[in-house]
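Here the complex is missing one protein chain, while the rest keep their positions.
By written order: A, B and C. Residues from 1 in each chain.
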Amino acid sequence: MNDALLEVNRLSVGYKVEDGWLSAVHDVSFAIRKGEFFALVGESGCGKSTIASTIMRLSLDHNERLEGEVRFEGHDLIRATEPEMEAIRGSGIGMIFQNPLDSLNPVYTVGWQIDEALRAGGMDARSARKRTVELMEAVQIPDAARRANAFPHELSGGMRQRVMIAMMLSRSPRLLIADEPTTALDVTVEAQILEIMKDMRDRTGASVLMITHNFGIVAETADHVGIMYAGELVECGSVYEIFARPSHPYSFALLNALPRRRKRDGRIQTIEGTVPRILGESRGCRFANRCPRAMDCCRTEAPPRRELGADHWMRCHLEVNA
Amino acid sequence: MMKKTLRALARNKNLLVGGIMVLIVVVMALFAGLIAPYPYNEAHLLDKMKPPCAAYPFGTDDFGRDMLSRVIYGAQPALRVALLAMIIEMGIGITLGLIAGYYGGVVDHAVTFVGDLTWCVPPIVLTMAVITMIGKGLDNVIIATALVSWAQYTRIVRAKTQALRGMAFVETAVAFNERDSAILLRYILPNVMPSIIVLASLSIPQTIMSTTALSFLGMGAQPPSPDWGLALSASFRFITTAPWLAVFPGLALVFTVFAFNLFGEGLRDMLDPRLKV
Amino acid sequence: MSVVIHTQDLTKRFQIAPGLFRRSARYVNAVDRVSLDIREGEIVGLIGESGSGKTTLARVLLGLTPATEGVAQVNGRDIVSVRRAELRKMREDVAVVFQDPAANLNPRQTVESSIIRPLVIRGMKKAEARRKAAEALEKVKLDASYLRAYPHQLSGGQQQRIAIARAMVLDPRIMILDEPTSALDISVQAQVLNLLLDLQEEYHLTYLVITHDINVIRYIADRIAVMYMGRLVEIGAADDVLEHPIHPYTINLEQFVPALDPNRRSDKRRSALTEEKTLASQRPDACILCESCPYAVDRCAHARPELTEYTPGHFAACNRRVNEDDSSK
Partner (left out) sequence: MGRYCIKKLLQGLLMIFTVSVLVFLMLHMMPGDPVDLMMDRKVDASKKEAMRVQYGFDKPLPEQYFNWLGGILHGDFGTSIRMRQPVSKLFQARIPVTLELCGIAMLLELVIAVPLGLLSAYKKDSLFDRIVMSLSLFFAAIPSFWTAVMLILIFGVTLKWLPISGFGSPSNYVLPIAAMVMGWTASSIRMTKTEVLDVLREKYVLTAYAKGLPHRSVMVRHVLRNALILVTVVVFMSIPWLIGGAVIIENIFVIPGMGSLLTQAILNQDFAVVQACVLLIAVLTVICNLMSDIITAILDPRIRASMGGGE
């Protein structure tokens, strides 16, 4: 894995809560190659957003516990100092968030906010504005020179998200993290935003880490997919493999719960039960209480990693059938 | 359930300490007759202007009245004012807030305008203006304070009501034929209540401070009431000779205000964690 | 099959810019002359993007907001020329479930008091109402222990089931479901959708399901109505609308929905037919798409297209008959 841009190794994140340590992410490992579009999918509370903010070291709470390592171009971000992180954020890794209205400062024009990122990279004010307009044009904002002087509330949701992308691309990061970037947007706008992100990946060769709960977005954009459940990465593989051969019982159930058919073709599957809330150390497989194929060992022993093919693996006690 | 409440209480030190302090003030007011060594207006003519000593721990005033007893009895007017003013303010403020927030339109504009009127003169000045019209005295101070301060309840109740009116559970209730009065009382009011409680607990100390100030200026409680503000005002001319007369009623006042402030902060942390400071 | 919801040129107008005088105020039609019939026992999916007026239409049908003009009848009762008593009667046949599970229930009421409240309003005895509440909970596959819980103690899926139970308790004939699963996780969404389908079949209910999610619509709807900027642009049997869309907007919309299959990924560059528009740009005498539509003809700019039947039961409001070749993607 020499061409890995980002390597997450045995990452665990715990939060201090009233009654102990809440295990938000547990023993997660994956890697993102240069130029790859990697999607991390899962239902709410599975820890996918925690991974994103941990990579950026953007947690503002001081009640968290980090274990493992996150290597970005060889540097371990978990052990990086704040000034080191400042050097990596923006120019090494950029990040866009779910709600583009909250994510932009309401009192500055959008152009100013992109300028600011450029100036932080050492550009002077005049060339920064020129570059800002170019960037805004690159994300297909019509009439960019004029829109640069608009305040965030004067733009539509889709335009705001484009501004966010332009801002985060301004210093040509090698990795762009997108945390549910289109959840608040309409489908047509969503498609356009995704198109812009793919286009940007093709042009700049940057990698993308997409955090989402929407399998439509995964199918549309991702090269590689990781499926998370209750803080653990349960299956990981190429997008074609995952959709064609979902092997972990959770992935399998989840993909069959998608409303892909019509009602006259029969009911879609459901997953009964609820996600456990895990405090402290957990033993066994976290999906065991809902798994239709659970065995005794699932409740006591951590599931081993099973290789399912090139670049496709899962964490499960089930034997791999050929 | 009980255990959980206790644990929450143990974590929320403001609420616990503030609560105990408030309780002390309430006990002082309710059982003043049992706790105080003397009746508050019993004059010991031979013991005028005694500094604090064993017989009179807080000293005596120019009539020879025991200051400790007067300070304890002083909790009564303070709490009475705070409570009555609060009840009147809430009655006016919540009713208008619910109506303005729920119905909107002209009613809303009118209520908001009248509310804004009460903000455009400093509360103490406005209270004084009202007192000019209705006369001096503690009861009039209560009425004047309430007439001046109801708008803070209206403001918060109105805003919350507006937000709740559009919530799915309220709309659903309208869709299954719930009547307006039931919507306001069963759906909206209970959800506004936490904010009202927090506001009340934070406005009680303000009321106590401003009413004692009015008594201090001679517009509120009249002699021989044991009111702390009045006591401070009466003792002011003896400040060089008998400073204890000014110290103890003031301390009692500060203790009470501090108690309610602390308690209110604690309540706010518990009911509205977002505002935690 | 009898028609249970009937609207004819139903319009809801809102004021957007306050004017000092009535004349200078500006208005938009959030619902713009919508004519729609929903028959007993069918599931109609109403699809549209934000600002399409789909939720406003639902609110008008529920009597939560008065219509400006046009006809709207529910079970034959007129709700536009409102008489309060009439409205109250109409509401007894219609139940509603909104999107946000947490907001659907009064946080200060137990599940039981939430469910029995509609019955108590109708004058049912408390004891009998309680019995019916327990039954309703059974219908949504929750056990009776949840009756004493408060909403915040429940998961999103459970909250939504209870909202459905409360809707079911009055034995309604019609249910209006406004984005009933949009806020739920995939696995929970599946549970709720299946539950809704089971209930519909068992009690022969009529559903109007409002959503922006084509996948959900495809799964549950018998007929699909498409709204855009306040207007109903296409309506027809689900298969017709999905397989052979007629209106350019529908075609465009379906192109943009991500396929749940990486092999059907559309790698070709797609141009947007619709920039994000606000209702303020509405023009009364033109097609709403006239500026961006690739099929636009001269008429489109000065004649508002009316709903026309293309194939039996499949209507669209377009000035130009689109070729079958163009529409099949």
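One rule holds in what follows: a contact is a pair of C-beta atoms (placed from the backbone, for glycine too) under 8 Å apart; a residue touches a chain by one contact, two chains touch by 3 or more.
Keep in mind it's a predicted model, so treat the numbers as computed, not measured.
Asks: Out of B:G74, B:P123 or B:P226, which residue would touch the omitted chain in the full complex?
Replies: Of all options in B:G74, B:P123 or B:P226, contact with the hidden chain holds for B:P123.
Asks: Of A:D102, A:D143, A:D202 or A:E272, which residue touches the hidden chain?
Replies: Candidates A:D102, A:D143, A:D202 or A:E272; residue touching the omitted chain: A:D102.
Asks: Could you please point out the chain B residues that touch the chain left off the display?
Replies: 113, 116-117, 119-126, 128-129, 131-133, 205, 209, 212-213, 216-219, 229, 232, 236, 239-240, 243, 246-247, 250, 253-254, 257-258, 261-262, 265, 275, 277
Asks: Which parts of chain A face the unshown chain closely enough to count as touching?
Replies: Interface residues of chain A facing the absent chain: 56, 58, 60, 82-83, 86-91, 94-95, 97, 99, 102-107, 116-117, 120-121, 151, 153-154, 164, 167-168, 170-171.
Operating definition for what follows: only the chains that are shown with their structure count from here on.
Asks: Are any chains cut off from the rest when chain C is left out, and what groups are there?
Replies: A | B
Asks: Computing the C-alpha centre of each chain, which chain sits at the greatest distance from chain C?
Replies: Most remote chain from chain C, centroid-wise, comes out as B.
Asks: From the mean C-alpha coordinate of chain A to that of chain C, what's the distance rounded to whole Å?
Replies: 32
Asks: For chain B and chain C, let me know how many angstrom lie between their CA-based centres, rounded off.
Replies: The mean C-alpha positions of chain B and chain C differ by 50 Å.
Asks: Where in chain B do residues touch two or more of the other chains?
Replies: In chain B, nothing touches at least two other chains.
Asks: Name the residues of chain A that each touch 2 or more other chains.
Replies: In chain A, no residue touches at least two other chains, as defined above.
Asks: In their complex, what parts of chain C are in touch with chain A?
Replies: Contacts found on chain C: 49-50, 155, 185-187, 189-191, 193-194, 197, 212, 214-216, 218-220, 238, 252-253, 256-266, 269-270, 272-276.
Asks: In the complex of these two chains, what residues of chain A are touching chain C?
Replies: Contacts found on chain A: 43-44, 142, 156-159, 186-192, 194-195, 213-220, 222, 239-240, 243, 253-254, 257-263, 267-272, 274.
Asks: Would you tell me which residues of chain C are touching chain B in their complex?
Replies: Touching chain B: residues 59, 62-64, 88, 91-92, 94-100, 103-109, 114, 117-118, 121-122, 163, 166, 170 of chain C.
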